[in-house]
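Missing here: one protein chain of the complex. Every other protein chain is in place.
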Amino acid sequence: MNIFNNAALLIGIPLLFAFSIPLFGFISKQLTKWVTIFVIGFNATFSLYILLAHKFPSVVVMGNWVPPFGENLYVGPVAVFLVTVVSLIGLLIAIYNLWAIKGGDVTRFSVLFLMYIAGASGIILTGDIFNLFIFMEITEITSYALAAYGPERRALGGAFKFLVVSSIGSTLYLLGVMLIYTQLGTLNIAEIAARIGQTTPGLLTFAGVLLISGLAVEAELFPFNGWVPDTYTGAVNGVSAALSGIGAIAGVYALFRIVMTVLGKDGMYVLTYGKLDLMAVIAILATATVVIGELSALTQKNVKKMLAYSSMAQMGLVAAGFSIGSTLGVYGGIFQLINHSIAKSMLFLIVGVLVAAGVGERIENFKGLWKRSPFLSLAFTIGAFSMLGFPLFAGFWSKFAIVGASIQRGGWYDFIIGLVLFASVAEAFYYLRIVTYIFSSTEMEKPKIKVNLSPAIPIFILAVAIVAIGVYPNLIGNFSMQSAGEFTHKMKDYVLNVIPTITAH
Amino acid sequence: MQVFLQNWIYLIASVSLIGVGLYIVLTKENIFRIIVGLNIIESGTNLFMIAIAWHPKAVMPIYTATDHLAVNGKVIAADPLPQSLVLTAIVIGLGTTALALAIGVKIFEKYGTLDVRKIKEAEK
Amino acid sequence: MIIYVATIVVIVIIITSLIAVFSKKLLSSIISMGLVSLGVSGLFFFLQAPDVAITEAAIGAGLSTAIFVIALKKVKKGETKDEE
Partner (left out) sequence: MKNDTPKVFKSIFALFVVAIFMIGLFYAFVSMPKGWGVNVNNRVSRLYILKNVRTATRLLDSGKFFAKGMKPLRAEVPYKPIKFKKTANLEDGAANVVTSIVVDYRGFDTLGEVTVLFLAASGVMMLLFGKRVKPKRKKTEPSLIMYVGTRIAFAVIFLFGIYIFVHGHLTPGGGFPGGAVIASGILGLFLGRNGYTPNHAGLKVFESLSGIAFVIIGLIGLFSVKSFLANFLPTGIIGNLYSAGFISLIYIAIGMKVGSELAAVVDSMIGDTKEEWS
């Protein structure tokens, strides 16, 4: 067990500054946004340092109690990689917010945005099943508040819907945690994972269903994702970008950490303990999510709503990749997750710039955009192509890996991948429709759109990242492969790193 | 009778509270009523968690209070860990309630109604 | 012996929660929610959890209900009648 206690600063520093931002707010409102950028930048640098200096896998001990007794953070390959991605994307969105967030209570907005990023990092880092619940609540409470921010009244309805759905979800999660606790007497993920075989199968299945239905709310799986379109459409664009880029990463991570590491069996393909194979259940739910999401997106005339439905569908694709259960499938899932975050947050930011310039959110408004702003049009096209999975764009490699993994597994997964590919055709249809609108010419000459530096920097960096990953996929691929191992070999790569003396039961 | 009650009464209370709350959330249209339902669900969950940490012969987990509370020469305390979890859950529930109420008040200011159906119609 | 007291409390709680479902007025349903919280905090005391009982009484039954009533007053200021 390597101990690297200083990694607790990844949570500690954001908390310290979140509490002190109201004091900075007395000086100037603009200053609070810069504080946010500074703190998220610290997180990004520190996690990048851990990633590149190879300080992982290690355990962060909290309160001087070694893992099965107290709480701990686990800094494994997955955690380091995803925290880096989350804080980098968060940093870019914070730079965008410098320009976009003007009216209202800017100080409180900065607090909430900062803690949203820190909460997502906490979900990814934590090694305790109840602590996961706390961080889930942190991200959820911040996201209701952030989603309700803004002058438009439709934001409130979306936020309220999200609140109701996810507070029921977290209640279910809590019940599931308690059912597991009654069996094993512990809340530590590593120890539960090692001793999960000792539980009663019937109770374990019920607990698993409760846990999944709690976590699927943030992971946007089918019966629990009714909030997605309203919330994403209503929120301010920076917030929508954060919800789809960062919240989705945290949600999917939490779902599969519980299903694969806690409830799963070690093996060639991960299956779960209990009377019901929960991985198969998730595969079915994921397919339903993809199909419903894509078909709903096809009928939308509002670009923002379309992006919301598309985001739902992409999450389904990610979950389908994970649920194959082999290392290659998880690799594809993680890769797709990150590609989606980069591309979708960029698309939301572009829509934000366009709305602020008076273009509007409807598809017709995008006509002749090429003449008005070549930069935004190119960036939008790059994002759309990455979503579709065109070769030489980032999305291609991840979709390729998911298809390959599912063919490798065979059986009824062939059927699932067939449905997913069929749905992807719909995706191609609606994204290409916007792209043709952008490049079509109009008779009327409209004024050019001037893009400020602050929104231009994140859009530019994200677009370059998509092309770079597309040309050289190993940039992300190596880390994804490393992370996939942690999910599929739970004893070797997770449990024994946290509690070296434990034996599997 | 006493044994039956000890085994079942708290469970019946908590499960029926969760059920009633869920029924309110699923059927009612008024936003404030939905928040009432969420609160009742939360109370039921807390009761469930405390009830499974309890034993008929248990005493409260405080050293100074349990000094003279030996039962037949043996002593058991209620499991303190779920109790600490419930403390956390109660405070989180208050936070969620306050935020939900703030959103509800805001909705009333902007739409002039608290009815979910009317809000949906106003959006169309 | 205390289990019989607890049984009575449980019956009261369940009836009160049903009032929260079927009452026509919003205010009475909020008050009954507060009563449910208070009863549950009493049950916590019977279940040997005094910490939780105090917290639930102060936060769940007291402050939560108070904030509820304040918010309700704010909503009632508008002219529109909004009972179901």
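Chains: A, B and C, in written order; residue numbering restarts at 1 for each.
The working rule: a contact is a pair of C-beta atoms (placed from the backbone, for glycine too) under 8 Å apart; a residue touches a chain by one contact, two chains touch by 3 or more.
Model, not experiment: these values are computed from the prediction.
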item	value
Touching partners, among the displayed chains, of the absent chain	A, B, C
Selected from A:131, A:244 or A:327 as touching the chain missing from the view	A:131
Candidates A:95, A:115 or A:297 - the one touching the absent chain	A:115
Residues of chain C in contact with the chain not shown	49-55, 57-59, 62-63, 66-67, 70-71, 74
Residues of chain B in contact with the chain not shown	7, 11, 15-16, 18-19, 22-23, 26-27, 48, 52-64, 66-67, 70, 73-81, 83-84, 87-88, 90-92, 94-96, 98-99, 101-103, 105-106, 117, 120-121
Hidden partner interface residues of chain A, rising order	5-6, 8-9, 12, 15-16, 18-20, 22-23, 26, 60-66, 68-71, 102-105, 108-109, 111-112, 115, 122, 128, 130-131, 134-135, 137-138, 141-142, 144-145, 148-149, 151, 175, 179, 182-186, 188, 198, 200, 202-203, 206-207, 499, 501-503
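Here, only the chains that are shown with their structure count from here on.
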item	value
Overall pattern in which the protein chains touch one another (line/ring/star/complete/other)	line
Label of the chain whose CA centroid is most distant from the centroid of chain C	A
Chain centre separation in whole Å, for chain C relative to chain B (CA means)	10
For chain A paired with chain B, centre-to-centre distance based on mean C-alpha positions, whole Å	30
Whole-Å gap separating chain A and chain C, where each centre is the average of the chain's CA atoms	37
Residues of chain C defined as touching chain B within the complex	3-4, 6-7, 10, 13-14, 17-18, 20-21, 26, 29-30, 33, 36-37, 40, 43-44, 47-52, 55-56, 59-60, 63-64, 67-68, 71-72, 74-75, 78, 80, 82-84
Residues of chain B touching chain A in the complex	22, 25, 31, 34, 38, 41-42, 45, 48-49, 52, 81-82, 85, 88-89, 92, 95-96, 99-100, 103-104, 106-107, 110-111, 119-120, 123
Chain C contact footprint on chain B (complex, rising order)	2, 5-6, 9-10, 12-13, 16-17, 20-21, 23-24, 28-30, 32-33, 35-36, 39-40, 43, 46-47, 50-51, 53-54, 58-62, 77-78, 83, 86-87, 90-91, 93-94, 97-98, 101-102, 104-105, 108, 112-115
